[in-house]
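Next up is a structure, given as structure tokens.
With one protein chain withheld, the remaining protein chains of the complex are depicted in position.
What follows is chain A.
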Amino acid sequence: MCEIMRRINNNLGLLWSVLVWGVMVVMSVSAVAESEGPLVVHSAWVPQAPPNIGVMAGYMSVVNVSSDPIVIAGLSSSAYEEVQMHQSLVEDGISTMAEVKSVVVGPGARIEFSPGGLHLMLIAPVSTDSSADTVPMTLHLADGGWIHFTLDIVAKTARPEVDVSDAHDHSMHAHHGS
């Protein structure tokens, strides 16, 4: 009898651990994720815009938590006339930028949209109102799905540090538009 009770107690302990860890994982994911589903968008931000500038660059991390590849087909925002994905490159001392039509996020992979590399081009703001704290965004998937999220508008003095050694990373799996 004592043995049975001990086993039940052990199993309850295991169940309790699983429950606690499960809640912690869900809490930690919801703390960073701004979307649900197989593609998680987090750490999405855009620098505060200089005055009268018609183009801004936005940044984010995307993580594919599924076992299948996911294709990002584009983005849109009610705050900008157009949103594109662009890749900055420095090759042979020449700085260029090219539009990227789609980005493939492999199973379990993370892709960083970061300064000096792959980034979002926010073109032509529809309003000159500078009081907003966030920019609404929709990420469109090639399979017809979509993800709503927001870019935090970050003041110049509070920007994440830029690691120059990682800038211009050519290694992401991106499909360049023709």
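Structural remarks
As a convention for this text, contacts are C-beta pairs under 8 Å (C-beta built on N, C-alpha and C of every residue); 3 or more make two chains touch, one makes a residue touch a chain; residues count from 1.
Keep in mind that, in the parts below, contacts and distances are computed from a predicted model.
Missing chain, UniProt protein name, picked from "Sco1/SenC family protein", "Transport permease protein", "Cell division ATP-binding protein FtsE" or "Ni,Fe-hydrogenase III large subunit": "Sco1/SenC family protein".
Among the residues A:105, A:121 or A:147, only A:121 touches the chain that is left out of the figure. When the full complex is taken into account, the listed residue touching the unshown chain is A:86, out of A:42, A:86, A:101 or A:140.
Listed here are the chain A residues that touch the chain not shown: 47, 50-57, 86, 88, 90, 93-97, 115-116, 119, 121-124, 156, 162, 164-165, 167-168.
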